[in-house]
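Reviewing the structure listed below.
Only one protein chain is missing from this complex, and each of the others stays in its spot.
First chain written, first letter: the chains are A, B and C, and each begins at residue 1.
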Amino acid sequence: MHILFIGDIVGKPGREAIKRFLKPLQEKHQIDVTIANGENAAAGKGLTKEIADELYANGIEFLTMGNHVWDQRDIMNFIDRESRLIRPANYPVGAPGQGHGFIRTKGKKIGVLNLSGRVFLPSLDDPFSGAIRWINQIKQETSIIIVDFHAEATSEKVAMGWFLDGKVSAVIGTHTHIQTADARLLDQGTAYITDVGMTGPRDSVLGVKKEIIINRFLTQLPAKFELANGPIQLNAVVLDIDEETGKARRIEAIQVTGEK
Amino acid sequence: MHILFIGDIVGKPGREAIKRFLKPLQEKHQIDVTIANGENAAAGKGLTKEIADELYANGIEFLTMGNHVWDQRDIMNFIDRESRLIRPANYPVGAPGQGHGFIRTKGKKIGVLNLSGRVFLPSLDDPFSGAIRWINQIKQETSIIIVDFHAEATSEKVAMGWFLDGKVSAVIGTHTHIQTADARLLDQGTAYITDVGMTGPRDSVLGVKKEIIINRFLTQLPAKFELANGPIQLNAVVLDIDEETGKARRIEAIQVTGEK
Amino acid sequence: MHILFIGDIVGKPGREAIKRFLKPLQEKHQIDVTIANGENAAAGKGLTKEIADELYANGIEFLTMGNHVWDQRDIMNFIDRESRLIRPANYPVGAPGQGHGFIRTKGKKIGVLNLSGRVFLPSLDDPFSGAIRWINQIKQETSIIIVDFHAEATSEKVAMGWFLDGKVSAVIGTHTHIQTADARLLDQGTAYITDVGMTGPRDSVLGVKKEIIINRFLTQLPAKFELANGPIQLNAVVLDIDEETGKARRIEAIQVTGEK
Partner (left out) sequence: MHILFIGDIVGKPGREAIKRFLKPLQEKHQIDVTIANGENAAAGKGLTKEIADELYANGIEFLTMGNHVWDQRDIMNFIDRESRLIRPANYPVGAPGQGHGFIRTKGKKIGVLNLSGRVFLPSLDDPFSGAIRWINQIKQETSIIIVDFHAEATSEKVAMGWFLDGKVSAVIGTHTHIQTADARLLDQGTAYITDVGMTGPRDSVLGVKKEIIINRFLTQLPAKFELANGPIQLNAVVLDIDEETGKARRIEAIQVTGEK
């Protein structure tokens, strides 16, 4: 089974990249299921119902989130009713939405688990011990399990990869918006990448106009963020998963770039 | 001119990787000058005179450092006398050692500047405004300038790349120990990569035995670090710099792996 | 000379406390000059021209700020023209506003210096080495110098107190909104308190409705801040300064509470 996992979609330029690059990618890699991190899809911050629907309409079947999950108030209106959208599972019990979900396609079921790191990020519940609990629940329904670990520190992400090696099909890092060059199969058959990267404006600082961020570092003054113009990119990984065992056969990092 | 910049060398396995992989790499890429980040060369923490000398003897001509610079007390004994070694320039005025230095080779002079980020790292002086000051000094002597920006947050690193685009030959990120997949020439001719990666034990968490770090995340108890065994890797970038203009012609990310 | 320094004024309840409690305090302690931290005076976040003018009209002669200085955009419209208002001096060179200023009263001149800590706070310039530079400037005009050190960590605040002991009349900590019980004269004649406290709603979490903050800790969800109702308090210190030497003779912590 071929799964495409797309890195953080940033605003309109990111959605434009989905419209432009996704279909050909799906065909080229004979993709069965497409998952994307959508935490920045609404103008760089959070997600609205309208934008989620646009992404579903354009070929994404399932969305994961991260620290920006609550940035748009609209999320509260639909996250509890939307089965194709999850947020980090290690928010305190009782938080709106779900931390894991399932995609059903071609007679198969794929489990998706979203986790948030805690190093340099808000104080959520332990993603390590939590991972084991949630994976055990998901395992009752399927052996194909994709984990989006939304985290900052490389130490935490790499440790999670090794920790879940052999327990899930893939651990895909998100959040830093820069793709890492370490996509590989770990020893026990789990596909891993520290960060899958970002889908949005290429000549930018994580999606934002570079002048704004440079100025913020120079002046330490607040500034209104504005997304960058110019060329757009789509960052992703293609996973080839053995449907019987849930083990990964292959992981390939993808970068597509083009004029907007 | 071909410059090889090697990512953080971690302990004995990292030095082993230098001994094993450096010479063939230098030949293959016709390297004129080799620079490496040495902040973890002594058992993962800091640098000693003896280990610096070992690295020089094995083909590295210049060492940069980072937040681990003071981890070995021995550094205080030689950093002020050692012209082939720099530490982040944005330590407060009066700190031991130098923040930039020069390599003289084949009638050419290469300036090297070491900077530390401040996001999720100690409170040093501003690396952005400082960069301009130090680059202006270096420019009086040479137009070939390599910057090692030792930083954690991708936003700060990418911003520095764009900020120095056209002002230096290359901005090479270090510190996260994971190579990123974004090596490129920026618009004004500066070579850039968010992180060049790590030289040391491959199946590890940033060099350390994975079981130790996983356990630390699970228990939040302190634990003595121990470097990992098994396969070793060398991470680097090859830079091709125009000696007249100081502009980069090409940047290529390198990963070499082998059994120890 | 008797100087009253008032802790962070929080929103309307804080301004109400000024209206209610300031005059009697000034009379009781025969206050010559009144200074207050105003970083939270506008609805808990920042300061506007209108609110600054209200505070001046109600007996405050000089305002200092902190990390919330830029929260209201209106500040950009008047901070450069307003001589009775300073923001932390260790913002990068070129930031709007001034980091120190002077109060002229009864033939005397009082210098006021505002500094921000860097531990658990944004990456500004070094407040320690900066303090010496700015104090030397101020000393050319007066020996009476009041420092508002707006900082989080007790280690940084206490260290600044000792560092400036004998160099200024008083080091007054602000920012934590909780008055500390360590007001004292240091060895060389500088009056010191780690935090002068908060002026605003008493039964609150730093001014905000307690239910909102408790809920945020429990759910890790964002929440709109709303200031608390109920009893109001004014926190301050009274300083008695020798006008000739600039040394402090006495520091007394003040807490006034009353129904709104």
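Basically, a residue touches a chain if its C-beta (ideal position, glycine included) is under 8 Å from a C-beta of that chain, and two chains touch if they have at least 3 such contacts.
On a predicted model such as this, the values are computed, not experimentally measured, just so you know.
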item: Chains in view touching the one left out; value: A, B, C
item: Chain not shown: contacting residue from A:118, A:150 or A:247; value: A:118
item: Touch list for subunit A against the chain that is not drawn; value: 92-93, 118-119, 123, 125-126, 129
item: Absent chain, residues of subunit C that touch it; value: 120, 126, 128-129, 152-156, 158-159, 162-163, 176-182, 187, 194-195, 197, 203, 205-206, 210, 213-214, 217-218, 253, 255
item: Touch list for subunit B against the chain that is not drawn; value: 70, 91-92, 94-96, 122-124, 218-222
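Definition applied: only the chains that are shown with their structure count from here on.
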item: Where subunit C touches two or more other chains at once, by residue number; value: 92, 123
